[in-house]
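One structure is given below, represented as structure tokens, and several questions about it will come after.
As you look at this complex, bear in mind that one protein chain is not there, while each of the others sits in place.
Residue numbering begins at 1 within each chain, and the chains themselves are lettered A and B in the order written.
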Amino acid sequence: MSPANHKDPVGAASPPRSGLIRSVIRRIAAGTPLLPVFFAATLAHARINVVTLPGRDTVQLTIYNSADLTLVKETRTLTFRKGVNKLEFSWANTLIDPTSVEFRAVTHADAVEVLDVSFPPRVTNTLEWRIQSEFAGEVVCEIRYFTSGITWSADYVAEADKAEKLMTLAGNVRVTNNSGEDYENTQIRLVVGVIRLVEEIARLAQTFHGGRWDRDENPGMGVGKGPELKKAEKEMDDKLAIAEQIAPDAIIKEGMSEYFLYTVEGRDTIPTGWAKRLPSFHTNAVPIVSYYKFEKEQWDDHVIRFYRFTNDKPSHLGDEPLPDGDVKAFRVVSPDQLLNFVGATSVKYIPIGETVELELGEDREVMVQPTLMDWQKQDIKFDEWGNVAGWTIKETWQFEVQNSKDIDVVLDIRRNFEGDWDIKTEKKYEKVDATKVKFVLPLKSREKQKFSYELMSRYGTNVQK
Amino acid sequence: MNRFLLTSVFCLLTSAVFARINVVTLPGRDTVQLTIYNSADLTLVKETRLLTFRKGLNKLEFSWANTLIDPTSVEFRPLTHADAVEVLDVSFPPRVTNTLEWRIHSEFAGEVQVEIRYFTSGISWSADYVAAANKPEKLMALAGNVRVNNNSGEDYENAQIRLVVGVIRLVEEIRQLAQQGRPGAQPPPANESPRLAPQAMRKIAFAMDAAAGAAEARPREIIKEGVSEYFLYTVEGRDTIPNGWAKRLPSFQTADVPFVSYYKFERERYGDQVIRYYRFKNDKASKLGDEPLPDGSVLALRTVTPDNLFNFVGRTNVKYIPIGEQVELELGNDREVMVKPTLQDWRKEDIRFDQWGNVAGWTIKEQWQFEVQNSKDIDVVLDIRRNFAGDWELKSESKYENVDKAKVKFVLPLKSREKQKFTYELTTRYGTNVTR
Partner (left out) sequence: MKMKTLWFLASLVCVSIPAHARVKLVALPERARVVVSLAHPDATLVEEERILTLQKGVNKVDFSWAGVNIDPGSIQIRMLSHPDKVPVLNTSYPPNENALVWEISSPAAQEERVRISYLLSGLNRDIVYRAVAEPDEKAMTLRNYLRLRNDSGEDLTDAEIGIGYGADFKKSIAAGEILEMQSEKIDAMPISKILTWDAATLPWDPEYEKTTVGIPLSYVFTNSPPKLGTHTLLPGKARIFIRTGDNVAFTGEDWVQLTPVDRETKLYIGQSRDVKVTQRKVKEDKQNMRRNTGNAVVLWDTDEELKIEIENFKKDDVNLVIVEHIPGYWKQIKSSHEFVKKDAFTIEYRLTLPKESTGNKKTTVNLNYQRLNVQGNEPASY
């Protein structure tokens, strides 16, 4: 919580500057000076027990990048009395999912029991736990809830050397906080993977009024969590439980089932509205291939450049999958490491061992020019009524290719054919599948090549296969 | 040319540092030359000025408010001391339009004659002709003129005028470039090699000058040059053309050009009308052939009385005529020459049936008669064209010529008051009767 909030008198009508999560005691007597925060009060109104809490002891954010979802876990030390304690928790101008707020005693857990939780009438963004405590004194409690508005994304910077044989790959993660709440000294954990969320948290946060579901907007949903969301939460809790066991305080990127959890070492402060970018890794001398593709059906007449590399040990990578994110690629062009911009793209999630192709856009320095040099319709067959029933088209294609660059490249030309076809050529090629062939030509700097092929396509009764 | 001169601020700033600024107000242009293209709205203006440079870096500002100058076209070139004067770059300063600044490095201190060149729009020129035929329509007097129109917003005074006959290509309109005031973003060039869409081509005017025939008080000499695919006419002396004015200059006048009164009949082209042409050649034998004739409007007249009273024959436009090429002035319908085609017989024969007994092949035979009549008091030539489709065959006693696979031509010289008749038989095969 931001320092400014600490000066706010609790319960005063002054609207919070930004989002503000606070817990207050139910006050009976007027004029009691209240510091921000948590209070536990006895059920009996006669005696008032005012406990001042020193804010959150710890905060942990577990941020998902596939859904607008963050699990917030905070611990606070409360002072309970024996018997029933009332604990109020309110959150103005934040994006907390009210149905997700949970309370748990960390110490004296056997002695502390939540009796029920109520959303008081005519008040928004407030709930109240009735807690039965067999223990009087300080109890460390954990409050857990989902919020939306905090996201993270990965981004990469690839710097190829002049020859485009090796690159330096640097990964970063960027956490953006638009949740309405400032998070200070927070442990940050990032989850890579897809979570199935039935209700968007942002929507839940906005449609929950006064502790009750707006029935018009959420027909069929009772007070509290919808069953679907509960399921999603449960699912996520399970995953996180696993994650917690294997991800203690160390900096770890660990796989958990289909998720991958990154824990950022140390504590970070991200006020609402701010974003923070943290370096994740930096690897030198990753081997790459400057790979060019031409496929009319994909890119028309353009030749598209790719940097191709593998997320594995020989490439000095392979420790972890790489989350999806934006990539900017540069090439070092001078001895003093000045750069040229090569292109920007985004990559999909890259599992360990996978070969990636960064699609960096058109490069006009590599030219492919196909020409149909001859076309013949022959071998005409007639049916019993004298109509044309079968024929064969013979096409002769010539390809001119030219690498105008000062480096060697590899050019991959793909041709798609339909039906019953046969190809004849002097050039080496590879059949990709039933309808596609591929010519892979290594081209030296400034090299020009020509090759041709003959394509026979049989139609009608001439079809043999 | 000088409202614009006054509005242009032309100053010379010396030294890169602004501490010492040497502002030179120029005493107007020394010379101005306009090279005018007509159907492209384009004029190349060249002016020379005398500037005083200092050694080192000089800044030279050029601005042109309220004109139609294309900012991307302005060029600077030293005429004297060219080896010592170098343009480093050209700057279009922020937030102002119609101004540019050259940074010029000079190894020479003193007066330098410089040339400034740019494109402007709003000035055009066109050619027109008067053709006066004699009574028998055998010879004519042909006079050519050029007309310069100035709608550029500027008065041009004491300008040398050059006219270009030819078609140049512009990929962007000068007027549009001028209205931007400073260079805008170039549109991406079309990826394919230029397609030859005729609409996209711009036509350039032709100029013709030449002081021929008619006894002008002081005929100006006009210098003609063939340049690439163009003809360039330089009008001697200096002209003043205020904004909004046009100026017409005689270009040539030639008497006794032989021509033929040529008539054409082609239903697909003119309907039932017979169209008159004056046909002559742009060559020496016709007392022409010194230069191509620019396209332009033609007024055709015919002398009808001994004291040279005229009849109006027609008004038309003539195409550009290269040297040595034949000219046809299209002068409209002349009802004094008549062509009357009549279908005299029609037969369907040689019917073939398919296996189900339906008609699958047939042949049509047509018998045509043409009556032609020249009611005029002069001899003419009549050109009749017929178009046929499909598998056809023609039989005729009259001489004809196959123009191509679908067109034939009968050419008939007709004396004054002469009538003629001719016939042909056309056989056209259809369906399974088709042989070719």
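Please note the rule applied: a residue touches a chain if its C-beta (ideal position, glycine included) is under 8 Å from a C-beta of that chain, and two chains touch if they have at least 3 such contacts.
Remember, predicted model here, so these are calculated numbers, not experimental data.
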Of B:47, B:128, B:154 or B:295, the residue in touch with the unshown chain: B:295
Which of A:115, A:285, A:373 or A:434 contacts the chain that the document leaves out: A:373
Positions on chain A where the hidden chain makes contact: 155, 157, 176, 251, 253, 262, 264-268, 270, 272-283, 316-317, 319-320, 326, 328, 330, 333, 337-344, 364-365, 367, 371-378, 380, 382, 384-388, 391, 395-396, 402, 404, 446, 448
Sites on chain B contacted by the missing partner chain, in the whole complex: 33, 35, 37, 42, 44, 46, 72-73, 75, 87-95, 117, 119, 162, 164, 166-172, 182-183, 185-186, 188-191, 193-198, 201, 203-204, 225-230, 232, 269, 292, 295, 317, 319-325, 352, 354-355, 360-361, 402-405, 432, 434, 436
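Quick note on the criterion: only the chains that are shown with their structure count from here on.
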Centre distance in Å when chain A and chain B are each reduced to the mean of their C-alpha atoms: 66
